[in-house]
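Report on one structure; see the data block that follows.
Missing here is one protein chain; the remaining ones are kept as they sit in the complex.
Here the chain labels run A and B in written order, and each chain numbers its own residues starting at 1.
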Amino acid sequence: MALYAFVPRRENRLLWGGALAAALLVPAVLRSEYVLNTAVLAGIYVILAASLNITNGYTGLFSFGHAAFYGIGAYTAAILATRLGWGFALTLPAAGVVAALFGAALALITLRLSGIFLALVTIGFQEITFLVTLNWIALTRGPMGIPGVPPPALGGYEFRGNTGYYYLILALDVLTLFVVARVVTSRVGRAFVAIREDELAAQASGLPTFRLKVLAFVIATFFAGLAGAFFAHHARFVSADSFRLDETFIILTMLIVGGLGSFLGPIVGAVALVILPEVSRVLAEYRGVVYGLVLIAVILFRPEGVAGVPGIIQPRGLLARARPAREPVA
Amino acid sequence: MLLSQVVNGLTQGSLYALVAIGFVIIFGTMNLVTFAHGEVYMIGAFVGYLALGVYHVPWPMALASGMAAAWMLGSVIEKTAFRPLRATGHMPPLLITIGLSIILKDLAVVVFGAENRPVPSVYGTTVQVAGVPVSVLQLVILGLAGALVVALRVLLHSTKIGRAMRATAQDHEAAYAMGVNVNRVFNIAFALASALGGAAGVMVGIYYNTVYPAMGGTAGLKGFAACIFGGLTSIPGAILGGLIIGVVENLTVQFVASGYRDVVAFAVMVLILLLRPQGLLGKRLRTV
Partner (left out) sequence: MSLLEVSGLSVTFGGLAALKNVSFSLEDREIVGLIGPNGAGKTTLFNCLSGFQAPDEGTMRFRGTVLERRSPDRIAALGLARTFQTSRIFRRMSVLDHVLIGLHRHQRAGFWAAVARPAWVAAEEAAARRRALELLALFEDRLLPRMDDFADSLSYANRRRLEIARALATGPTLLLLDEPTAGMNPHESAGIVRLIQAIRDLGVTVFLIEHDMKVMMNASDRIVVLDHGEKIAEGRPDEIRRDENVVAAYMGRRGARA
């Protein structure tokens, strides 16, 4: 079976159960704090890449604003935790909901655009969000950021230490990937792919494509918000600088290297690109160069990445041309 | 006070316009978008800084070396990243330029460090023009930007290569059929656009007395915003867009708050995309 078709289903639940069991055993086997910290970072990026995959991979929308929703989630959690004393059990869903509300608003306003125009509008939103966050000092403390976010606590138990963080992010990963798997193997997931493949034919077949694209956006931004909440309680300090276009590019790179439009793609991409710079000191120092080179190599030699659906990035192979702006149906 | 802010805005805006014209040239000729333009601008700025601040050459030479470096970098980028993938649509080259922008910025940080590098002052004096205090440097920048635009127009309309570029922009297959070396035209277009970006970078470095690796990011995006004004295919539109953004930014700093300066460009871009994606001056352009 092709890697890109590999989704958790009833038939292969033993395999995925085994993978989960292995993941649960990681802290017991690899006792290094450093490794665990890396694993936590990978866990965050798995959520970010998997959620971006819903819009950019499955539905074929060019969203370049993902880091903004990550940041909105992080700031929501930080503000609620430090100002209202809310615990993680509340800040986590709140962060997701607030990010999703912004995602819905953006989607409703902008999704009649497509292609490069959608990309530019989402970048514009990304930058505006950054600038507003930086300047709305009353809400966000501006460039000073929000320090003192407490570590995540659930039911009285405080998750401190890398082992605790690891299990917590693992739980969030399982939640995210569970929802993603359920969505992509459903009627809704089918509709997303149809929109990506040919939106006009999808409309002609009765699909309410605008509504579906907004739904894709809402799902993706909700989980980006969740990742943001975890980030806030893990790093204990939130600042606007962490959520800029650079960050979106990193998430996108992970997704493309791992492969767009498949279940495994974002997992592979996030884990691989978080681990890669840690392999050697040199690589760590040149992290940006490494990421850029890997992205370029993938696009040049294997655009579907490790486990992605072939042909998403090169829609018509070597004979593709940009379409002129005329009536949509020839 | 208001008028001097307008002058500030026009100066800044003329530099945005140069970056924006670069985008228009690339998109108009090759129908491709590059996210690495800001970083080419930044590299040009750093070369200018090295020439002026480290090797102490006269500023016109610094400008020329910045432009030359940007030209060469642009030519290499086109040959290695765009040419092999040109036929595959707009997405693969776009993603490659994202990779390149990440690489270039990181290299600049590793080589130069992330902090600001000081660029020596040039022309510190101020004069009065129609009662408005204007620095000589501003006049020089405006003059240079204007000269570059005029030179560009002469190139595009009165030289063989310029005509080839315009023919290719209209219809690259027809141009090819008429014997135009389309590969060469694409390469020159990209290099030329990059050189304009490099010029803007050097002048920004001189104007603000500082260069730093992250300067390309925002400048590139603002250049994009400016060229959206003209719908991605109009050079006058890009110029107008750049100037308007520059002026509105400075007025915002004066009358609203300095922190929100950068929001102007992005707000303008988003509004135009939502209300009139073909820009205010562009025709129905080719969708990417």
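Just a few scattered comments:
In this text, contacts are C-beta pairs under 8 Å (C-beta built on N, C-alpha and C of every residue); 3 or more make two chains touch, one makes a residue touch a chain.
Computed from a prediction, not measured in an experiment: that's the story for all the values here.
Among the displayed chains, contact with the absent chain in the complete complex occurs for A.
From the set A:A194, A:L226 or A:I313, the residue in touch with the chain omitted from the display is A:A194, counting the whole complex. Within the complete assembly, A:V183 is the residue of A:L3, A:V132, A:A153 or A:V183 that touches the hidden chain.
Remark: the omitted chain is touched by one listed residue; of A:A39, A:A77, A:L168 or A:A202 this is A:A202. Interface residues of subunit A with the unshown chain, by the touch rule above, are 178-179, 182-183, 185-191, 193-194, 197-198, 200-209, 215, 219, 261, 309-312, 327-330.
By our rule, only the chains that are shown with their structure count from here on.
If you check the complex, the residues on subunit A that touch subunit B are 109-110, 113-117, 120-121, 123-125, 127-128, 131-132, 134-135, 142, 244-246, 249, 252-253, 256, 285-289, 291-296, 299-300, 303, 313-325.
Subunit B meets subunit A in the complex at residues 31, 33, 81, 84-85, 87-92, 94-96, 98-107, 109-110, 217-218, 221, 224-225, 228, 257, 259-260, 262-263, 266-267, 269-270, 273-274, 277, 284-288.
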